[in-house]
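This is the structure I have questions about; it appears just below.
Here the complex is missing one protein chain, while the rest keep their positions.
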Amino acid sequence: MKLLPALAVFGLAAQLFAQQPADEEGHGRFRAVDIYVDSKGAPLAAYQLQFSATNGVVKIVGVEGGEHPAFREAPFYDPKAIQQERVIIAGFSTASRDQLPAGKTRVATIHLQITGSEEARFELKLHIAGDAQGNRIQATVSFEERKTR
Amino acid sequence: MDAHATAKHDLERRSDLELIAAINRGEAAAFEELYFRYRDWVAGLAFRFTGHSDAAADVLQETFLYVLRKFPGFRLTANFKTFLYPAVRNLSIAARRKAERYQSSEAELERIEGAPAPEPSPGRGELEVVLARLPEEQREVLLLRFVDGLSLAEIAAAMDIPLGTVKSRLHNALETLRQDERTKEFFDH
Partner (left out) sequence: MKIGHPEEQKLQAPPKLLAALHRLPREPIFVPLTVDEAVLNAARRQLGNRVERPFDWFRLMPWMAAVTVLVLLVFPAQFIIKAPSRQPSAAVFNREDLNHDGRVDILDAFALARQLKSGAHLNPQFDINGDGVIDEHDTEAIAAHAVSLAKGGRS
């Protein structure tokens, strides 16, 4: 009978020990979220948007550029956003109108570290989108989390 | 060259063995040099195993934390890649298991661990298509030998298999490439 509690304690201790290195390093899962702007057919030359996580389990660890050459370079963002839950990203391109994306395009990818087992929740808000002359245009934003295999 | 650049240059010129000796003496800068020297290779290898860059980043971190726990007292007795390879492979398998944990069964785990690489995206070269269809163990030996530059003995040590098995897998991989219509041209003289 004394063996069972001892085994239980040993099992718990072993689990804790196994987890310890990860906890010490604050290690979580890495995820990437692709950010899209859809300019509804108008050439997109500039955008600014805010991405935030809403349930406290996410930290932003990096920001990458998009797929179209006009927005391939990493966007502007505040370095203070790293390790936080909110970031404002923005980019522009002085390329000519025919070299700009029109329609839905991936403008950035935001890399995240997710701690805990709770499902991460995100919010995206477009501040502004502009055409090649700097005029505001209508656009919508969306995101897609990259699936882990 | 200022003092900072000189120190960095000195570290870059040190061999892996010299860096490891320095790390054993407690020089964190030497570990930093070793880390950056192999970081991208480990990340690429982890990506080869996991197929996902986020999982590869996880594996990269775990691999070097594992390396760090070997100090002080670590003795490198082989090529450093030979030492890193099994750690990366095992951590990658663990990462893939974790990702599939809600769907896995024993058969599924076998599928994960033994699966060939995913099909390359359309437009990619024919060599990649043929490589993707090789059994994973043959493809891995081929890439370790001719892309990562390990010797056959180093591959045997890294994968913990007999030298004869390495030779056999490499021979079979090359034979497949030689016989395939899409890649036989590489063997023409």
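Here are some notes:
In this document, chain identifiers A and B correspond to the written order of the chains, with residue numbering beginning at 1 in each.
As a convention for this text, contacts are C-beta pairs under 8 Å (C-beta built on N, C-alpha and C of every residue); 3 or more make two chains touch, one makes a residue touch a chain.
This is a predicted model, so every value here is computed, not measured.
Partners of the chain left out, restricted to shown chains and counted across the full complex, are A, B. Of the options B:Ile20, B:Ala87 or B:Leu177, the residue whose C-beta touches the omitted chain is B:Leu177. In the full complex, subunit A touches the hidden chain at residues 25-27, 30, 32, 45-48, 50, 59, 61-62, 64, 74, 76-84, 86-92, 94, 111, 113, 125, 127-128, 130, 134, 136.
In the full complex, subunit B makes contact with the omitted chain through residues 4, 7-8, 23, 25-29, 31-32, 35-36, 39-40, 43-44, 46-47, 53, 56-57, 60-61, 64-65, 68, 71, 124-125, 127-128, 142-143, 145-147, 152, 167, 170-171, 174, 177, 183, 185-189.
In this text, only the chains that are shown with their structure count from here on.
Mean C-alpha positions place subunit A and subunit B at a centre distance of 28 Å. Within the complex formed with subunit A, the subunit B residues making contact are 50-55, 57-58, 61-62, 65, 96, 99, 118. For subunit A in complex with subunit B, the residues that touch the partner chain are 21, 25, 27, 29-32, 111, 146, 148-149.
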